[in-house]
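Pasting a structure here, questions to come.
For this view, one protein chain was removed and the others were kept in their places.
Note that the chains are named A, B and C in the order they appear, and that numbering of residues resets to 1 at the start of each chain.
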């Protein structure tokens, strides 16, 4: 198995939700990169639970301890390992669940894969908590990219049936920064209010709701990525499906393009600005798996939080009979907004890995 | 760059549309597998152009020549290389395009990536023609899987705005075979008629139209796949985005799940059949990246064919000015239906690669 | 860069000699494997410094802390991360060395690779200390293999010009255990005395001495490994050169075979025992990169410890002029005997990774 991705930049995530620590090992970071720890913690805090009524009441301090790879605040070339110790665990909440897998969780599949040996307390290795170390890696990647003029930004595209306006044709770093500072990451705050209402309605109904995250990467030159199976879409998709609850990934118009005619979907080339651009960007800045030089845009579908307070049908694995399940504990009625920085993190790691290759003149 | 995928089973596709030959090298096939060449050719013929008015008038014989890896019709363990010689090429159709990249094609991005050295005649290495060798590999993988009770089937889910009924909760091998035999791969033939009408309408308007392919894999045990970045979703998505024109991939309800509440999306477990199943399969047979034992289901969005006969806006790269582009030659008004066997092929390769690992008792 | 190896079992080593901690992340361990921690610590203690006058006076407690992957003493399938905190560091010993690279160390090359940002205190990421986490991974792999009847043993083959008798044609687990218990790991203890005398002579001369480690793996079935570039030799060699100071690797007679005639080197097959064996094992149990079923045997050459107390010639990198260098601190006059368990560890990891593939019926 492999909780790892990357080619020249390898990111390995480890830990179980209620184990001693969770963490990440990053092998292949360029040396000599100063890490702005304040900026990193601010980035990480964007995915933290417990900061508003929309999220779980759990508190995670998530203070990373850097074990290696950094010397005097600067990457030294050796693998960077950072861990977060686990403290605030209520394993008893989950004790009864061992025999009764929670619907839409990995309880059952992990049990089958690991022949009953999986540590599934709090979701174990499949917990959304494992996205915290991902954000350490991604936050560092974002800083390294920013120094090279490449910026990654994300926001909510939808919560349930409520849809935000999309990023414009040419989003800016300032726009990314502005949305990152918001409590609720949308462009249209009125829409954001309605989204939050949907989340609270779901919570009040002992239920949860899904959403969609939109992400854009600006500053990439044309010509990045490889044909067929190692294109920028392949690599981003492979990594994005590593975020718990992501069930769909699309680039540019994605599934929307399937509804259109070629004349409606093709992006006309333009030389107006002096350099080659496209007048629209329905292809998401990617043709043939390779960047066009326009922003790379993608959307990731996040399913509704599986853990809901309503009574659900499951089975007793030992007795092979139906039982009703009541999940206690603290759970987010929506995780899509907390997934926003995680999508940024994953996208940043993939892009940094990509530009470490070859002669792009970026590293 | 890497026109290759797979971990223990490595599939490398090579060739340019108008080069001497296209082909595939498959490294890691189990030995002792008899290849049914008739079945393979029938499978390959499902993606062939020119067989109906909906497709390009080009004729591809696509007769593979097996250079290695097969002895007396049986895999011998050594890498299997098969090639298809190129014959019916009209390079002159493309000669004028060198300086004027076609919108929504890889002409521009490949040129940027390879500093003007890309062989883009007929789309070069990015041509849909490269899916023929993929189908050789996939057709072989399908046969090996079938012997182990694993079957891969696909059909059109949508063409433009027209939508077929989805596969049922438990599709069967017979259903897959039946749809594979149809000229137009849908379950509801009346809907198929309307889809074909949409395609002909697009063609008559010198335009093209997109679509969606739906795929299911049956016969997989629970417990296949790995957490986070090497799950069955990650691996399938990474490979599926290698099919030209695919711009979105989703599993189970995918983006549809983002619209739902948890109580609507969670699949209840059931022990009714004596073994553990889920009553619904909105998760597409995958939780935490690992199979549940229910059918794995996915959908891939195919953009409208970029090459349309209408005049389009592009630029002269040498003169850096706007020019109008008229694409001549023979082009499919829709490629979604031809992509159906290609999606099957890619899914079969990924699944075969996966079961070569570990102790699943399947190989 | 990549301080990682493995295909299905990925072992990532991290840490710098004088950083906060060193450690290892192991991704892909089979679940349900009980870890005998006492046995693990005994294995790890075999590489520890300071236990006899032949080694450095440094004390390493090397108590691993398991952060993840183990639940109630049993592997749970999730990645296993273990760390060793660094305590006994004398960084001041190395402070003066920053500008004057030590001959035969990685000081200069790491500086060039990482543009002056390498943390080379105590050898940094290149320190022999990083073999401690390797031994954690290897000790665990050894236990998992032993349960499947596969045993890995190693001993000194030579120190300087003094050569031990080689393992017999069919070494046994008991032989491996017996040599592992010795203070000085050789078969012929009289030879071991002479080796130790060579080491003490070197030390007394403010010098160091090299050696050769011999390793054997028993219990492997015939047919493991892949042709050409993924054979058992390729994989073992690639990993063994990851052990600091290893400068040569050979299988079976290795370089000795180059001196022989075919009639002297070919191993005759035999059916005498009822199963197929070879009467001799000059090929080291490997033909065509694939196991014969006989013991896999290899030897790894270890160069003399680079750090010696004698005055040496180096340069001041800042002033680009020659300077004399006196290395202070505590250094092993020979590291070959401490490398013995490290070679075992690496071989065990590679073999475990290999048997996780396919249908060998071993996992």
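A few remarks follow.
Please note the rule applied: a residue touches a chain if its C-beta (ideal position, glycine included) is under 8 Å from a C-beta of that chain, and two chains touch if they have at least 3 such contacts.
Remember, predicted model here, so these are calculated numbers, not experimental data.
Residue-wise, the contact with the chain that is not shown comes from C:254, picked out of C:32, C:166, C:254 or C:329.
For the chain left out of this panel, the touching residue among C:191, C:308 or C:356 is C:308. Among B:13, B:186, B:239 or B:257, the one in contact with the hidden chain is B:13.
Counting the whole complex, the residues of subunit C in touch with the unshown chain are 1-5, 13, 101, 103-106, 108-110, 112-114, 125-126, 130, 158, 160-161, 202, 205, 207-212, 221-231, 233-235, 237-239, 241-242, 244, 247-255, 257-272, 274, 276, 278-279, 283-284, 286-293, 301-308, 310, 312-317, 320-322, 336. Taking the whole complex into account, subunit A touches the unshown chain at residues 7-8, 30, 78, 227, 356-359, 363. Where subunit B meets the missing chain, the touching residues are 1-4, 8, 10, 12-16, 19-23, 25, 27-28, 31-32, 65-69, 71, 74-81, 83, 110, 113-119, 124-125.
Everything below uses one rule, namely that only the chains that are shown with their structure count from here on.
Work out the mean CA point of subunit B and of subunit C, and you get 45 Å between them. Remark: subunit A and subunit C have CA centroids separated by 38 Å (rounded to whole angstrom).
Shown for subunit C are the residues that touch two or more other chains, namely 8, 78.
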